[in-house]
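Only one protein chain is missing from this complex, and each of the others stays in its spot.
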Amino acid sequence: MLVVFGRDGISTMRLSTGSDLIQLPALELPTRATGVVITVLLLAITLVSSRLVYKRAKVPVWLISVFAFLLLVGFLVWASAGSTLPIPGLLFGSISLAVPLIFGALGGVISERVGVVNIAIEGQLLAGAFTSALVASVTNQPLLGLLAAMVAGMAVSFVLAAFSIKYFVDQVIVGVVLNVLVIGFTGFLYSQLLAPNSALLNQPPKFERIHIPFLSEIPIIGPVLFRQTLIVYLMYVAVIAVYFAVFHTKWGLRLRAVGEHPQAADTVGINVARTRFLNVSLAGAIVGLGGAYFTLGSVGAFGKEMTAGAGFIALAAVIFGRWDPIRATLAALLFGFASNLQSVLSIIGSPVPSEFMLMLPYLVTIFAVAGLVGRSRPPAASGKPYIKS
Amino acid sequence: MKLELRGITKRFGALIANDNINLVIEPGEIHALLGENGAGKSTLMNVLYGLYRAEEGEILLDDTAVHFAGPGDAMSAGIGMVHQHFMLIPVFTVAENVMLGNEQTKSGGRLDLTAARARVREISDRFGFNIDPDALVEDLPVGVQQRVEIIKALSRDARVLVFDEPTAVLTPQETDEFMVIMRQLKEEGTSIVFITHKLREVREVADRITVIRLGKVVGEALPTASNEELATLMVGRAVDLTVDKAPATPGKPALVVKNLTVIDPRGQVVVDDVSFSVAAGEILAIAGVQGNGQTELTEALMGLQPHVAGEIALDGSSLRGHSVRKVLDAGVGFVPEDRNVDGLVASFSIAENLMLDRSNQEPFVKRFNLQLDDLKTFAEETVKEFDVRSQGIETPVGRLSGGNQQKVVLARELSRPLRLFVAAQPTRGLDVGSIEFVHERIVATRDAGTPVIVISTELDEVAALADRIMVMYDGRVVGIVPGDTPRSVLGLMMAGVAPTDGTVPTDGTVPTDGTVPTDGTEPTDAAPTNSEPTASTEGAAV
Amino acid sequence: MSDSQVPATPPTAPPSASTEPRKSDEEPGRWHSVFREITTGSAIISVLAVVLALLVGAVMIALTTTDVQEAAGYFFSRPGDMLSAIWQAVSGAYSALFQGSIYNFRRDSFADGIKPLTDTLTFATPLIAAGLGVALGFRVGMFNIGGRGQMLIAAALGGWVAFALDLPYGIHLIAALVVGVLGGALWGGIVGLLKARTGAHEVITTIMLNYVAFYLVSYLLRDGFLKTPGSNNPKTPASKPTAIFPDLLGSNYNLHLGFVIVIAATIFTWWLLSRSNLGFQFRAVGANPSAARVAGIGVQRIYVYAMLISGGLVGLAGINQVLGTTTSGFGATVDSSIGFDAITVALLGRSKPWGVFAAGILFGAFKAGSFSMQAAEGVPVDIIVVVQALIVLFIAAPPLVRAIFRLPTPGAPTRKPRLNVTQEVTAK
Partner (left out) sequence: ACAPAPTDSGSGSNDSASDFLPCIVSDFGGFDDKSFNQSSYDGITAASKELGVEFKQAESTTEDQYASNVSSMVDQGCNFILTVGFALANATRDAAQDNPDVDFAIIDSAISNDDFSPLTLDNVKPVLYDTAQAAFLAGYLAAGTTKTGIVGTYGGLQFPSVTIFMDGFVDGVAYHNEQKGTSVTVTGWDKEAQTGTFAGSFDDISAGKTISQNLINSGVDIILPVAGPLFQGTAQAINDSGKDVAIIGVDSDLFETTPEFGGLYLTSVMKQMADAAKQIIVDAAGGDFSSDPYVGTLENEGVLLAPLHDFESKVDPALVTEIDTIKAAIISGDIVVTSDATPK
């Protein structure tokens, strides 16, 4: 393919930003030659893996990863023929787009792991975004805004928990309805309260970027990962903490037990309802942080329905990531990357109509889910109320 | 520790599951609880364990009244319970399951898995269990899962242990080992409540017996009581414990399986080159410890396994590679091993479940339309015929007791014209009354000239039903022996030891072809000798 | 649950219907259960849920009305002003809701006065169709969030037939309708196929396909076969008169043939789910896929069929918009978020065809009423959204409504709760 549609020219990959200490030279690749090399490598891998498949052996994951990576490089080289691709910018933007998705996905993972399906991620994000903007504007304290976002996310979660755990209402119903409710409430308050008084109520101070000494000077990843705002650093912590907590602590063991087999958890003296309540609330708080990112980390003001479906993408990331915090994070990053790639490509001038470029992240996700992930098993008791006699 | 239950009454809505029950468990005794399905045994134990809260009554431990708000309280008071349906998290390891609710942590709140593993090993060594603490529970055979449950209870130093039908899923060997463990525990001073439907076990191990019927204690008995006495006490009527079975009159071999090999999704060979045949009008019992390929074998017969090699022919036409639909349409009736998962749709009514595997054909479907009137008539007749006890054919089967659920499955499969009947674990978890009924129906099916395969891990059942017995071990056939082969021989075969010194044919794969087993009076001898084109000689070696 | 007091009655039994919205045991005893629902106060609960939600809405309305705000400014000097201002605002808003959705007393003749009711039915039409599609998915155990994409594709393909082809009366309409429904079915079928073939979770694929459809249709509107010649606006030409749903009650009313088609679709879905063998298989797969497989039902194939039909029903909603509601050309938002509202409608209707029908009409009434509420009283649209959401929430949680209104819990529960609704450990 790359050969057939080969484009002549030089593809330039810029690897450093202007402010880096260590300046890497830009990588200049002759488009057609690189395309040929990569195609040959890809063919080789395909051959090897088809032989493995033939022999009923499993194709190792690293081989698939190498394949995907080469494919990506090949595509980038092809697409950027004759122009310059700013790699750090591409990656930085990917992370920015992924941050709320990651927070959302973490909340989704926790909530579903404990047995409560969280369709309400969108609502939690939006509530977090709204509240953080309001509180931070009024108090002029971004930290308080962050805290308020957590409380708001928790409040939404609390309703989810109360209705699904106490009143056994179908969790999907509550989730769907909560999204609508939050959209309605925030929309209402926005037009009645924030929009008319925006200088007072909708101009939150933003978090400043913090450059982490040394780390931020590492070529390529430094500017991408370590020149971020507090919320992004919180996200790193959250990903690791959630992963560690879910799989390596008593809290996580109980959480997973309740989500897999609540009755079994009950028989060993774990309070199922309380465990669910607490963890669903916690999940809401985490998602709320993601909401705060919209207003305090990213764009600096609340806008109606500004989450624009991020909660649903996060939900997809939860499933795509098979209810695992790390994998869900990777899924969110993949989505962020695909979204940003389309925007970068459309900027360096793509002959493809904008609408098709905009489809890219969604198509990538479908292919990834259908091709790589396939069947996945949710926590066994997810979505099912636990009713005691 | 002495345990006393006084005047326990537990209602579910209008139903009184336990009605003023009094029960005393002396320290260091094994106290058996008997009762038919739905008598209220599990309910009583759940009350004791703090899972249910009784409306009336009290619990005394060493003569002091205690209140359990939940299982946590019961556990800390020294009560442990192995539940009828395992309370294990399938995706957790053994160690994780054992430590759950009782976790030890290291610095930073990390789980101390090392300590948990050590604990598992320690207990498992004490009883000679040989369990890998890092195995995932879902990968373990049920027998081993049972041990995990026991370890779980013991790891909390339980001094009163409740076993709710622990042996329902165990093989004879495992059951025997389990009894040894119970005695061992008893020696150590643990009091045990033991619930089972198997009278042999009760008489073997119990010190005292209490029988419950319809939520009330109806009597006490001693282990010296006869099976018949106990059964009558339980069911409230005389039960015929031996299956009345005329000698089989096998016809031509109907199902012929040759060199069948099944590879599971993980790429493992789970059925390895198996050959056998079943004649019309005979029951072939497939015995073996759970997990030796019997399940996959039946699934391969039914078209439920994707990777199958070899040949399966029913009345001369091949079944291999056919969809489940086609296999069913070819006249194969199937009672799956796990009725809850594979056999029934719990939220469907009895009537709907009765048409479940005829959802695309007459008489219940005509030109895409369900024939609800026909179904109703049929369901009412069938429910009567099979004595399914319920509030009507519209009752969701999820609300039936296990025995009645099993009857629904049997009724569905046996109420259409069959050319082969395959029943896996047909009486698992059923009370004696229900077992009697199921067995009668299976024999009646045979007598109607249908070839029958019964898969059972229960030697009593195998002995009661089989005309011939095929024993499987590790995916292979160990041997095919006559129906009256002694337990001891079967037990050895189930452990993979092929029968020697000519007691059984080593090439017993196709006994109907006239190779004469040396062991006297097999009904298979009467089989006509002309039908087998090739006398396969492989398949029996271990 | 931790006090040692022994309760006289078991802890509140969950109402059977709300905990088991996807169970299948309703059809044969439907009238029986309707009867039972009324007698056990379920209908009362629904009414009270609406009342409760309207109360919350009233608070919001009161807060936004300028008269009330002004009167609050001098609340202590003349409290009555504020109260009457509140009363006026709220009663005005709700009477506008009523007059916009059911009957307008200000009109002279009955024929004019009843027009709002016909508008309600018109707005309910696509909600019911899409709700049926989503509900059908639920019954097969699939969550179809892809209503938006399915509606868009249906509208695009069917719409093209309606504006680009010249066909005789009747045939044109049927062709557009069929192509539209097939378009929805196609878009849903992709999801079913992906699930059957690769196991890709339908929640992911439906969400993603929504976006794909949106951008695809946007492109087609701008530069493809949906573009209006001679116009730059991303909007299609108007549907030809030969393809438009005829008005049912004359041109004074908006109600069109689509409503009759949706009644037919409801009957069809009811028949499919409870009277046909395919529906039987759908329900079996939804309730227990492994038992269905063992019973010879091709589970993967059922997923594909179910998504085809689900998508087709949602597609009916899409084509209904083009042939009935926005006949003068449509844009890339012709779905009007009905695909999402349909989820709520399906859930509120408990995934039963006639339940969905009723829920669709309730939502249609809200939609119809919201116009006059907004226009007459200046009530922000968001309040209506909030009230709708609250109604669903309260209807879904009868114990909460009972607790708020201090109603007695109904006597002995009609269905005993299971100890554990989750599956039991499978011994294997």
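A, B and C label the chains in the order they appear, each numbered from 1.
One rule holds for everything that comes next: a residue touches a chain if its C-beta (ideal position, glycine included) is under 8 Å from a C-beta of that chain, and two chains touch if they have at least 3 such contacts.
What you see is a predicted model, and the numbers here were worked out from it, not measured in a lab.
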For the chain not shown, touching visible partners are A, C
Among listed residues C:Trp160, C:Trp187 or C:Tyr215, the absent chain is touched only by C:Tyr215
Against the hidden chain, chain A presents residues 84, 86, 88-90, 92-93, 96-97, 100, 190-191, 195, 199, 203, 206, 209, 294, 298-301, 303-306, 308, 339-340, 343-344, 346-355, 358
For chain C, which residues reach the chain that was dropped from this view?
70, 72-78, 81, 100, 119, 123, 126, 215, 218, 222-223, 228-235, 237-238, 321, 325-326, 328-338, 367-368, 371-372, 374-376, 378, 380-381
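Assume only the chains that are shown with their structure count from here on.
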Using the contact definition from the top, classify how the chains connect: line, ring, star, complete or other.
complete
Between the pairs A-C and B-C, the one where more C-beta pairs touch:
A-C
Mind checking the centre-to-centre distance between chain B and chain C? Centres are C-alpha means, answer in whole Å.
46
Rounded Å distance between chain A and chain C, as computed from the means of their C-alpha atoms:
30
Which positions in chain B are in touch with at least two other chains?
12, 51-52, 70, 86-88, 90
Provide the list of chain C residues touching at least two other chains, using ranges where the numbers run on.
1, 10, 418-419, 423, 425
Chain A-touching residues of chain C, taken from the complex the two chains share:
1, 10-11, 14, 18-19, 21, 60, 63-64, 143, 145, 194, 197-201, 203-205, 207-209, 211-212, 215-216, 218-219, 222-223, 340, 343-344, 347-348, 380-386, 388-390, 392-393, 396-400, 417-423, 425
Can you list the chain C residues touching chain B in their complex?
1-4, 6-8, 10, 13, 20, 23-25, 28-29, 274-278, 280-281, 283-284, 287-288, 290-298, 412-413, 416, 418-419, 423-428
Show which residues of chain A lie in contact with chain C when the two form their complex.
163, 166-170, 172-174, 176-178, 180-181, 183-185, 187-188, 191-192, 261-264, 273, 309, 312-313, 315-316, 319-320, 353, 355-356, 358-359, 362-363, 365-366, 369-371, 373-376, 380-381, 384-389
